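For this depiction, one protein chain was excluded, whereas all remaining protein chains were kept in their positions.
And then chain A:
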């Protein structure tokens, strides 16, 4: 018999009203303090600034209009604002690395203004390609979905990224690439199921 450990508390869906607790202004609340995670970085952060836009769709192609989209990322130099990063003392000013938004009730679209992250170390000692970690929750999603957003204009770094290289099917790898549309704007659509289903991670 293996040594027993306490089980992790089971996940449950965030439900359709997750905005009340996580983005209270979106739920229509006006008597609560500032929303957390509204900005990944402030104006004094070291650039380059980028904008990510996208849309989340389900297995029928319908927009997912009630999804929490959370972002966690390193700064432009590849440093996380967290005590476990050995370089945290040098993290950019005015930079948390955490962002939280939601898909629009109207059409399932979302947008994030942020800093393009630098490369962070991989476990093997090599460098990972620039990426954002994403975490998604919604009604009908029983356990939060983790994925990553990479950049299609980082071909050289992407070619040696340990996670991208684990994905055998080229077409599936493409689901993790945000497409540059110029002027620092990238498109990243997320498909929960079906054709071109986004690669989700067991991190």
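Here is the rule we use: a contact is a pair of C-beta atoms (placed from the backbone, for glycine too) under 8 Å apart; a residue touches a chain by one contact, two chains touch by 3 or more; residues count from 1.
Just so it is clear, contacts and distances are computed from a predicted model.
Per its UniProt entry, the chain excluded from the display bears the name "Protocatechuate 3,4-dioxygenase beta chain", taken from "Multicomponent K+:H+ antiporter subunit D", "ABC transporter ATP-binding protein", "Protocatechuate 3,4-dioxygenase beta chain" or "Phosphate transport system permease protein PstA".
Residue A:122 is the one among A:53, A:77 or A:122 that touches the chain not shown. Mapped onto chain A, contacts with the missing chain fall at residues 5-22, 24, 27-29, 31-34, 36-37, 58-60, 62, 64, 66, 70, 72, 74, 80-86, 96-98, 105, 120-123, 125-128, 131, 133, 135, 137-146, 148, 162-163, 166-167, 172, 192-194, 197-203.
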